[in-house]
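One chain of protein is taken out of this complex; the other chains stay put.
Entry: chain A
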Amino acid sequence: MNIHASTSRAPAPVLRVEGLSKQFEMHHLQRTLFAFDNIGFRLDEGEFILLTGENGAGKSTLLRTLYRSYLPRAGHAYYHTREGVIDLAAAADVDIAVLRRREIGFVTQFLNARPRVAAEEIVAEPLRLAGTPHAEALEQARRWLTAFGVKSQLWPAYPSTFSGGEQQKVNLARALILPQRLLLLDEPTASLDRDARRALVERLAELKASGVAMIGVFHHPEDVASLVDREIRLETIRIADGADDVAE
């Protein structure tokens, strides 16, 4: 009898979250705002997790905490880097900055564009920071802008003059131009037209197939239904005195 060793292998973990909690200390109100408590899950290579829950349940806050725009109150978020495992909840700022440049992307609907910088330069910038020559970075940036439906007349213009939808397309092109290992998606399709939403979903599908792990909140979850492997529902924290989220 021939026994063949299986060639399939278990997907490698990218992120393991344990007991993660977040609360905001509002000094001027002398109050604490509870966002989420004791969250735990695992995210593997090529896996797509959809976060669901009512408004205020902490979905976007969880993404921002994983990206370390917010500081967690407790818990761990073990991220498997190419060099080893690092706890995003406690890692030094400078390490987080390195991971953001190399491996972890945050895709949001909001563009924080520097004034007087052309749309194509904004999109090309992550590539340039990674060492890609200017001409090549610009060429790729233009491809991405085309994919998201930004007209060529707008490429050399300043995004601060664009409509919200066009700004968002520039933002998406910039966020997705560099390959990442982990993508945090915070309502990236909100206010996008249908063609741009389709272009985004196509790009996310390519990234997922290439092994990129993703976790996100979506304004139109049906857009990404074909990509979702699992759903995690966040519940609004209820405090005994009836004031949701807030404790004195």
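Throughout what follows, a contact is a pair of C-beta atoms (placed from the backbone, for glycine too) under 8 Å apart; a residue touches a chain by one contact, two chains touch by 3 or more; residues count from 1.
What we mean here is this: contacts and distances are computed from a predicted model.
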| item | value |
| --- | --- |
| Record-based protein name (UniProt) of the chain missing from this complex, from "Tripartite tricarboxylate transporter permease", "Right-handed parallel beta-helix repeat-containing protein", "Acyl-CoA dehydrogenase" or "Phosphonate transport system ATP-binding protein" | "Phosphonate transport system ATP-binding protein" |
| Absent-chain contact - pick from A:Val17, A:Ile49, A:Leu62 or A:Leu99 | A:Leu99 |
| Residue of A:Ile86, A:Val107, A:Leu154 or A:Val217 touching the missing chain in the full complex | A:Ile86 |
| Touching residue (missing chain; options A:Ser69, A:Ser210 or A:Ser226) | A:Ser69 |
| Missing-partner contacts on chain A, residue numbers | 21, 24-28, 30-32, 64, 68-74, 81, 83-84, 86-87, 89-99, 112, 114-117, 125, 128-129, 248 |
